[in-house]
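Of the protein chains in this complex, one is absent; all others appear in place.
Now for subunit A:
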């Protein structure tokens, strides 16, 4: 590689991820490991080759970069359990949205991965808010009018990303499949929750039938199936237990129906929404089914979430359910990082502090089998150094590391702030780059 090429690659930031080899020592912070070690009032973290080598006190190492984090709080990076990062830029500008499609199939085959744009402005913005990884899902809006096929109850396949804006930032593929049950499912499946349920059930059944008789089906020596082969193929990781099946359900009875379905097919179920999850917390715990909730939502916004309340996370966690907290619905993907505000509110309503931190980080990693979420030897160095309590809305990330690489916290928002920090008459602002 000649020098010019190297220059251009550096200029484009292509080497950002791989350029790191430096060892980093974070010194003297309050460290929430989210591991068995719990929280440490003053600790050092040594990082090499993108992973944590050691967490302890008075670590003596000749690190290439030493970060004095005295008085600061250090946590694993936030992991967003549900997002449309890289698939959406401006929600109301249709050409910038790739998360939602219409079509003839049930939708499970839809794979938004080729549409993923790691240069989306939403990524630096959420990174600057402390998010280091996210699971990216397609979606369907049942309220968009005629655009939706009544048969379509699966949104499609998901993937996980690191928020480093790199072209190779996809961390994992086929992490989960997303389907709609409950009220949203009813809207999509012709008007009844039961129809959505039946669609998911029959799709899973055919996916199993396909798995057992793949070659005969491929040869055309089999009965006519209801679903196309691409959809059934896409459901294989789900019926094999390799990918989660994430289903929407808010009403307690819908959640129970989903649990029953998962039991029949022995799939790794994750409930998304679960506003009334607290009402069936014991059943969820017994089934070991985790939930992804919007912990700040307490509105009876529909009849399927009449029981929405702020201590949902606390009650679920207390019952032994693994809880992941998502960014608030009202802010959607643009402000995923606000999951920490939701988590803070959950603490204010009874969720133990460390459980709240886990709900936006290590629990998410566990649920979707992702790297990250803890600060312990061998863990990937996705780390945030906070100005203060990360669940407090007045705190902010001072430094963010992804796989041990310090990240830029500059965003369009900070650029605009800097341009207009002292608004004045005239044309000069156009020259403040």
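Note that in this section a contact is a pair of C-beta atoms (placed from the backbone, for glycine too) under 8 Å apart; a residue touches a chain by one contact, two chains touch by 3 or more; residues count from 1.
Please note the rule applied: contacts and distances are computed from a predicted model.
Per the UniProt record, the chain missing from the shown structure is "Amidohydrolase", taken from the list "Peptidoglycan D,D-transpeptidase FtsI family protein", "Hydrogenase component B-formate hydrogenlyase subunit 3", "Amidohydrolase" or "Amino acid ABC transporter substrate-binding protein".
Contact with the chain not shown here comes from a single listed residue; of A:96, A:141 or A:288, that residue is A:96. The missing chain lies against subunit A, touching residues 13, 90, 92-96, 119, 121, 124, 165, 408, 410-412, 414-416, 419, 423, 425-431, 433.
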